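Once you've had a glance at the structure underneath, I'll fire off some questions.
Showing chain A:
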Amino acid sequence: MNEEDSPYLPESATILNVKKMAENEKLFEIELDSGEALNHDPGQFVEVSVPGVGEVPISISSSPTKEGNSFELCIREVGNVTGVIHTLEKGDEIGIRGPYGEGFPVDELKGHDVIFIAGGLGIAPLRSLINYTLDRREEFEDVKILYGCKKPCELLYEDEVEEWREMDEIDYRETVDECPDDVCWEGNVGVITTLIPGVDIDLDNSYTVVCGPPIMYRFVLQELKEKKVPDERIYLSLERRMKCGVGKCGHCQINGKEGEFYVCQDGPVFNYDVVKDFEEAL
Partner candidate 1 sequence: MKPEERPKAAFFDFAGCEGDQLQVANLEEKILDLLNIVELVSFREVMTEHSDDYDVAFIEGSITNSHDAERLNGIRENADVLVAIGACATIGGINSIRNVQDFEKVQERVYGDEREHYEAWEKAKPAKAVVEVDYEVHGCPIDREEFLHVVQSVVMGREPNIPDHPVCVECKLNENVCAFERDEFCVGPVTRAGCDSCCVNEGAICWGCRGLIDNPNEEAHEEVLEEYGLTAEEVIKKFDLYFAWQQEAREDE
Partner candidate 2 sequence: MSDDIDVNVEYLTRVEGHGNIEVNAKDGEIEKCEWQVIEAPRFFESLVVDRDWKELHHVTSRICGICSIGHTLASLKATEDAMDIDISEQDKKLRKLALHAENMQSHVLHVGYLALPDLLDSKSVVPLTETHSEEVKTVIRLHKLANTMSDVVTGRTTHPQRLIPGGFTKIPNERELEELKEKLEDSVDDLKAVADLLENLAPKIPDFRRETEYISLTHEDEYGLYGGDICSSDTGTTDVDEYLDITNEYTVPQSTAKYTKNNRESYMAGALARLNNNYQQLSPMAKEIAGKFDLDPMEYNPYMNTIAQLVEVVHSVEDSIGIIEELLDKGLEKQGEYNSPDIEPKAGRGIGAVEVPRGILFHDYTYDEEGKCTEANCIIPTNQNHGNIQQDMEKMVPEIIGKKPEDEIELTLEMLVRAYDPCISCSTHYVDIDFVE
């Protein structure tokens, strides 16, 4: 069989660097063995293979504007494949397929304010877009980042967050659901929705992009509704079980009265106005 023909054949890639970010998350810097760049859009994902163990979809966490041909994945250890990935080290080989899916509509966002709302691991896909906007800062208007975690120790990308805190050209706000007494934390305490009321949103000129655990969406969207943010100005990145990444295996289908979506092809980034009536979406 001609190699190009199989959509299921991963390319081999090598881990250039592993960085522990929090108790269950590590950042992997990866380069394709072909030496070529991944050429992804912010918000797209790849299928990561550990031969003999399995394959998992992971959002690309670095921006295509990043220097060099490597890309970054932020992976939380939750199960079988991710568990084994966490044991890998610099120099180990893995398989990569992709990039897949529809990313964020970068061109549509250009020339507008962009408000990022990230909960927990939701920062991973958003970071590709955040860094994109920072690298091409002049192409966007105001940039606001709202980032919430359960506890301070779960904060990801600490070095970058430190820079965001200091940056004048963006508005960065953070919160934790709870903070143990013995930890020093200067930010807000409370769920992510508590940050939203305090943010100025230029309804005509801004886009809001949201990513977080399933439970978060309902509350954030409620809050945005109260602020009268138009539904079509909200983008979400959704997650579903996935086996093939190329619209065949059927696992990532989302249904509702209106029809259906395949997260791997029609998403993972969706416009809220399009998916809001899908019972299974949110």
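Candidate entries met the following condition: all candidates are chains of the complex that A comes from, given by their letters.
Going forward, a residue touches a chain if its C-beta (ideal position, glycine included) is under 8 Å from a C-beta of that chain, and two chains touch if they have at least 3 such contacts; residues count from 1.
Please read these numbers as outputs of a predicted model, since none were measured by experiment.
Peer 1: Only one of these touches chain A in the complex, so go through 1 or 2 and give me its number.
Peer 2: 1
Peer 1: For chain A, which residues are in contact with candidate 1 within the complex?
Peer 2: On the chain A side, the touching residues are 52-54, 79-81, 83-84, 87.
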